[in-house]
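Submitted below is the structure of interest, expressed as structure tokens.
Only one protein chain is missing from this complex, and each of the others stays in its spot.
Let's look at subunit A:
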Amino acid sequence: MRTWRDIPQNVKPRAMPRAVRRRLWLRRLGWVGLACGLAALFVGAYAVARMMAEGELQLSRASNAEPISEVVLRTNGVLDQAWIVRRLALPPEATLLDLDLAALRERLLADRQVITVSLTRKFPTTLEVSLSERAPVARINVRASAGGPPRPQLVARDGVVYAGSGYDAQLLGELPWLGGVKLRRRAAGGETREGREGGAGFEPIFGMALVAELLATARNEAPALYKTWRVVSLARLESDAEIEVKTDSIDRIIFNARESAGFLRQIAQLDLLLDSVQASPGAISEINLAIGRMVDGRIQVPVTFREGADSHGARIEGPGRSGTSSIAVPAYPPVRSSPTPNFFHPTRPAAREF
């Protein structure tokens, strides 16, 4: 007997109300979206698994590959390929995966010429080394041990003392020597023989930033003067904030280091002063640019002549010892015999230039 339960439930979509058709389509879209999402998930998982497998394969290939064939060096300084190869001292059969990059980095940083190191494996057989180096500002003689022979070392702007390698000898020859410095040994960390010999065993020198500033200003603004500078003394830097420079002809030029921006003024002052004093440069014993005084709107600096030196011909302005304001003073008493130094100022307008 046929009952209402025998009626088929399925209905053609055309017979459905619009809302139901829309709902049906949305449901189908939902299923399709779900299927697509699942498919994407599977594909993604497969791709990730495959990439991981290939990555492992590459690594295994790399680990089983040939030894390192090339070390590429990128640096902002003077260190060369030979130095890096020598310094790294890689075993001949070493592969990239054999390398302990942290240890290699420490090995490179042990040379204080190097500031930063970046080591990168470039598969399959290349090691890339990127360095940033210190630039030398001055030289200093260091004795590795008491009574030992002095060894010249370089000093960077940050006061670090290092041996330095790869520099042009002429460039190094132009660097002034540092004097009046008491080097202090570093703590036990850097107490290796190599470190001591390489200057790595000393604390950074105090005040080198000021010295570097002075030297850079001189080198850039008055290269002729700079070439004559032989020794820069920091003996009075910490106590009096003064930097003393010994040149080929002048025993001592004292710069005020209280304000680094004043180096340009002081060097210009020195330049003009030396131009003004047309006597033999060897006649001047000392120029103290750290002190001075304003007279009639002009700066006067004390200049000390060597005893017995001939200062005739010097063009002097301002009140000299004689109290005259004449431009040329033919003779001037020697400095040593004079209890007070003579004050000179350049002929150019001081206020404008300095």
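A few points about this structure:
As a working rule, contacts are C-beta pairs under 8 Å (C-beta built on N, C-alpha and C of every residue); 3 or more make two chains touch, one makes a residue touch a chain; residues count from 1.
Simple rule for what comes next: contacts and distances are computed from a predicted model.
For the chain of the complex excluded from view, the name given in UniProt is "Cell division protein FtsA" [choices: "ABC-2 type transport system ATP-binding protein", "ABC transporter permease", "Cell division protein FtsA" or "Basic membrane protein A"]. Residue-wise, the contact with the chain that is not shown comes from A:Gln9, picked out of A:Gln9, A:Ser145, A:Gln170 or A:Ser239.
Remark: the residues of subunit A touching the chain excluded from display are 1-4, 6-7, 9-11, 15-17, 19-20, 23-24.
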